[in-house]
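Only one protein chain is missing; all other protein chains are in place.
For chain A:
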Amino acid sequence: MSIEVLAPGLATLIQDGGRAGLRHLGIGSAGALDPWAFALANLVVGNPPGAPVLEITLSGPTLRFHAPARIVLCGAAVEAEVDGVPVPGHRCVDLPAGSALHIGRCTAGARAYLAVAGGLSVAATLGSASTDLRGGFGGQAGRVLRRGDQLAMCPASIDVAALRIAPWWIEPACDDRPRGAEPLVRVLPGSDTTIPPDALLGPAWQVRPDSSRQGLRLAGPALAREDDSERVSEPVMPGTIQLPADGQPIVLLADAQTHGGYPRIGHAIRADWPLLAQLRPGDRVRFAACTHAQARDALCRQRQRLHRIALALDAKRALA
């Protein structure tokens, strides 16, 4: 009941919903960078909401399934094939034992999620299966996948004689806003202000190649801060937008450190973390101001959207 890693891909990680309540120990949350695509992937294959999945970054792994499995790829659009047959994303694919799944480049977006029906069998460390790269624990030995790794699958009673691709798929968008070339990420006010106060909101920011799961590093016109006195480290959270001395903002993501000394000029709302997670180096992003009520509303709508998909899937299974 295992998956053998024939080639690891650029940075493939075991992730789930992440860790909560350990920031006071210096332990960040980790977890899937795109919580929407992560939730969708588990939903499509019928897993419980927080089941561990593989997070694929920009270029995917090649995996040998030593047992039959039902899988789905959600999030970024990826080139994927099973023993030479192309497989599309956002729909169930049943693999017979011995199949080799080759996942190539992400053609749109930066992170794809591979869920396996029944889930990956990963022992929880500090309450989560997620890989904490900075702490070096969780997931597969606290690191990215390597060639030769064996990933255990939870037993899922599925019998597959031949490759089978479901004729239906899930609409993957996390909201119904039109998608332009420059996604619009909504931000709450931060503790610090820039000069002028809305300087972050004007320009399109380009994602720098040294971005990581810890933070998206942006390039654009240097921002000035109103109060540039020295700071004492204060708690920071995923979503916090920091402004280092070079005036180039950093949007902290799931692997955010727990404390930081840079001014905080805003906070990207949860409902838009999926957009941030899918940005590739060189992509552009814009920011728009929002209120706490709007942030709550956006998150509620996103959850309602997920519930509607869950209902549709239930109805489909009832008919099958």
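Rule of thumb we're sticking to: a residue touches a chain if its C-beta (ideal position, glycine included) is under 8 Å from a C-beta of that chain, and two chains touch if they have at least 3 such contacts; residues count from 1.
Basically, contacts and distances are computed from a predicted model.
**Student:** There's a gap in the complex where one chain should be. From "DMSO reductase anchor subunit", "Response regulatory domain-containing protein", "5-oxoprolinase subunit PxpB" or "NADH-quinone oxidoreductase subunit NuoE", what does UniProt name that chain?
**Tutor:** In UniProt, the chain that is not shown appears as "5-oxoprolinase subunit PxpB".
**Student:** Looking beyond the chains shown, say which of A:25, A:173 or A:288 touches the absent one.
**Tutor:** A:25
**Student:** Specify the residue from the set A:73, A:92 or A:269 that touches the hidden chain.
**Tutor:** With A:73, A:92 or A:269 as choices, the missing chain is touched by A:269.
**Student:** For the chain that's not shown, point to the residue among A:164, A:177 or A:259 touching it.
**Tutor:** A:259
**Student:** Specify the residue from the set A:126, A:163, A:219 or A:309 that touches the hidden chain.
**Tutor:** A:126
**Student:** Among A:7, A:77, A:100 or A:237, which residue is in touch with the absent chain?
**Tutor:** For the chain that is not drawn, the touching residue is A:237.
**Student:** Even though one chain is hidden, which residues of chain A still touch it in the full complex?
**Tutor:** Considering the whole complex, chain A reaches the absent chain at 20-27, 125-126, 132, 134-138, 188, 191, 231-240, 257-259, 264, 267, 269-270, 292-293, 295-296, 299-300.
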